[in-house]
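A single protein chain has been omitted from the complex, and every remaining protein chain is retained in its original position.
The first chain written gets the first letter, and so on, giving A and B; residue counts start at 1 in each chain.
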Amino acid sequence: MITAEDRRELYLGAILLAMVVGHWLAAFYYAPVDEHQGEVYRIMFLHVPSAITAFASSAALAVFSVLGLKQRSEGSLALAKATAEVGLLFTVLTLATGSIWGRPTWGTWWTWDARLTTTFLLALLYCGYLLLYAAMPAGPSRIRACAVLGILIFADVPIIYKSVTWWRTLHQPPSMLRAGGSTMEPEILWTLVLGMVILCLYGAWLIRFRSRNIRLADTLEAASFDQLQT
Amino acid sequence: MMNSPFWRHYRTLVSQGIQAELADLERLVSPVLFALTTLLLFAFAIGDVEPALRVHIYLAETFLTALFALQINFSRLFEPDRQDRVFDLMRTYPVDHTAWFLAKYTLVLAMGSATLGPTLAFAAFVNQSPSQPLFSWVVVGVAAMALAGLAALGVLLSAMTLKANARQILYPLLYFPLATPVLLAAVQSSQLYLSSGQITADVRAWLGLLLGFDVIYITLGALLFTELVDES
Partner (left out) sequence: MEITKLSFAFRHRRLFHDLSLRVGAGELVHIAGPNGAGKSTFLATVAGLLTPGAGTVAYHGSHGPIQDRRDALEYLPAEANGLYLKMGATQNLQFWSRLRGLNLSPPEIWTALTPWNLNHPLLRDGFAVEKFSTGMKRRLALARLQLSPAIGWLLDEPVYGLDAEAMTIFTTMLAQHLAKGGFALMVSHDLLPFAGLITKTVVIGSKSGTAGAA
């Protein structure tokens, strides 16, 4: 049985997904060919927005975590957990697309580029968050512990990025993954920005949808527990 | 002022913590033994190193070992409190929570130093060579700065995972990614110093990062610890 609210939610999701796909089409047909890299560079239109969404998720995680500390509610924890899951999804997407981009362009599947490395660490941190969530029994302790971790993750990401950037610049010339570089044709730039916005919106929808899913699963579990009691 | 409840709680908790450590010496000895074993493992795995790389390898394995050994100290910090619901009872007592954090932080600094000291000494000892004396007070200073921040993170994570299952693997999985900047900063700054012999601007930059990490994590530690143990 799908309620009216669910239907609206799914419509919204479908629209956003259509926008994402539409953006990919623009990426393939509208944006011009890059003079240096040819067609392959187009994967950047998925890679960079994924990265932006992944890191924006860490900010969202921090917000929901602070909310969790203030309200101590299961709702804020569900939102935070959903954010960690979505964040993990987009970090993995970023790493995969980065890898696919790197191979034909520079000959390697992986490079210790500052941004990729930080994304990898962020993926590990999201995993850690989900592990903590799974390792603790439901209740106020879990809400607080996960909230603290969410804040710690958000606080550490800039420090990690800074340290890795310095680490790489000391030993190598600046990042090879010039996302378009300083001279980007307007079509490319706009397509990129559009991609960032759309993907972030889609990510936000995913978070909301998933968090409601988590709350529903919680309610079901509680209801089944009550069945045992009576 | 020194007799205010805050300092009274702090002193009581610190002296109790020290007594708890002395009552169970294994807690202090195991991390050191672990560090020495790890250094040995590194030596076997790496073998002979050409002179140009020797300093870097020495610093890398020293700080890695320190990170691993300190993790043991940190993750076991609240072990006495986990037993018999001591932690819960403490939360029902009128203890100033910031004093509680400060006391645990002090204890972890003491325990960490007791682990770091022998680790640094032994690492320098086994890695020395006639041409390249490896012991340096600057390295000790860098290690101390690293400990200052890691200790705060350690206390916080310890309190967070108190009621979690699979703590033994969960703790390192959370701790290591968060601690990577410290590892980078420690190794880079030490290496730059040892290879050039002076504190260059680059060294200062890394030390600045380390200091930033320390400040952020000590502050976050004090703030968030109270959130973890408060009732409301």
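To be clear about the criterion, a contact is a pair of C-beta atoms (placed from the backbone, for glycine too) under 8 Å apart; a residue touches a chain by one contact, two chains touch by 3 or more.
Being a predicted model, the structure only gives us computed values, none of them experimental.
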Query raised in the report: Can you list the shown chains that the hidden chain touches?
Result: A, B
Query - Residue of B:Leu89, B:Ala121, B:Ile169 or B:Ile199 touching the missing chain in the full complex - result: B:Leu89
**Report entry** Listed residues A:Thr108, A:Thr169 or A:Thr219, member touching the removed chain
**Finding:** A:Thr219
Query - Touch list for chain A against the chain that is not drawn - result: 72, 74, 138-140, 218-219, 221-223, 225-226, 229
Query raised in the report: Tell me, which residues in chain B touch the chain that this view leaves out?
Result: 5, 8-9, 12, 16, 19-20, 23-24, 80, 83-86, 88-95, 231-232
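Convention: only the chains that are shown with their structure count from here on.
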Report task. Compute the distance, rounded to whole Å, between the mean C-alpha positions of chain A and chain B. Result -> 31
Query - chain B contact footprint on chain A (complex, rising order) - result: 69, 72, 121, 124-125, 127-128, 131-132, 135-137, 141-142, 144-145, 147-149, 151-153, 155-156, 159-160, 162-164, 166-167, 170
Requested in this report: Note which residues of chain B are touching chain A in the complex, please.
Outcome: 153, 156, 160-167, 170, 173-174, 177-178, 180-181, 184-185, 188, 202, 205-206, 209, 212-213, 216-217, 220, 224, 227-228, 232
